[in-house]
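Of the protein chains in this complex, one is absent; all others appear in place.
Right after this comes chain A.
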Amino acid sequence: MTVAAIEATGLGKRFAGSRRRERWALRGCSFRIPAGRVCALVGPNGAGKSTLLAHAAGLLAPTEGSVRVLGAAPAEVRARLAYVAQDKPLYPQLTVGETLRMGRELNPERWDAAAAERIIEGSGPGSALDHGLRVRSLSGGQRTRVALALALGKRPELLLLDEPMADLDPLARHQLMGALMAGAAEHGTTVVISSHILAELADACDYLLLLDGGRVRLGGEVEDILNAHLLVSGAARDLDDLAPHTVVESRTAGRGRTALIRPEGPPDSAWQTDEPSLEELLLAHLRSPDVPALLTPSAELPGRDRTEVTV
């Protein structure tokens, strides 16, 4: 099996709070994201998305379990990954030009000035950022672009982006996603993007990781996850007994009933069946926290590693 971009084994993180308020931000997360994928990391606020990305970037140490990135401990491969945190930390006293120079000098082997410049240029009239501007004078969205330019200029093998779109205007969003996809097409860059808005990622991502309450609920190829579910509807009496299928969610309206199932064998012929949309599927899972997690084979840890905890 090829080296995974990210492989987490029983990963857990507990944040210390006041005595009674210790909280597990992540618990028992075991999954892998194969290299070369564009993965959407989705989940509601507080699901653990940022905590997971910070672990993959090597900026947080797990309370239990482990995470490996590009086949090594995150700290060992820092040169090959780029991470843009949600608050886009930059040096406010530097200018845009000085920030880019810093990127170049800190990454002498890999720096791709053209890739960084394209993001600074922007794509609309008047969107180009003057190299002489100080970072502190930039708007939130402009700062985001400088941070993304640094990350893309590094030409990483793994790009970890925490809510990169939140303060970008539509043109900048489109340009960013275009640049990310071009990087994935040309260099096979693995991208993991977190968001709580699925719509902005739906077309760009081929892989999905759904986090909820610090746990992995769904993981794998978007297409395989969709194909593993079926939306069935019909008269409530016909949909009374859904065994042996796994029921994610079942809703009754009058005499009719609609259920999202993971079919085990062919569905009853009396049911009307539809393929759910990704959004329907995610919402149904979020409303049903007790449904067992589903990982497709490529997202599962190889069997021998499942119980092993390596550091």
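By definition in this document, a contact is a pair of C-beta atoms (placed from the backbone, for glycine too) under 8 Å apart; a residue touches a chain by one contact, two chains touch by 3 or more; residues count from 1.
The rule is simple: contacts and distances are computed from a predicted model.
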Options "Copper-containing nitrite reductase", "Peptide/nickel transport system permease protein", "Nitrogen fixation protein NifU" or "GntR family transcriptional regulator": UniProt name of the undisplayed chain
"GntR family transcriptional regulator"
Kindly state which of the options A:35, A:166, A:204 or A:242 is in contact with the chain not pictured.
A:204
Touching the hidden chain in the complete assembly: which of A:38, A:147 or A:192 does that?
A:38
The listed residue (A:35, A:133, A:182 or A:291) that touches the chain absent from the view is A:182
Touch list for chain A against the chain that is not drawn
38, 174, 177-182, 184-186, 199, 202-206, 223, 227, 274-275
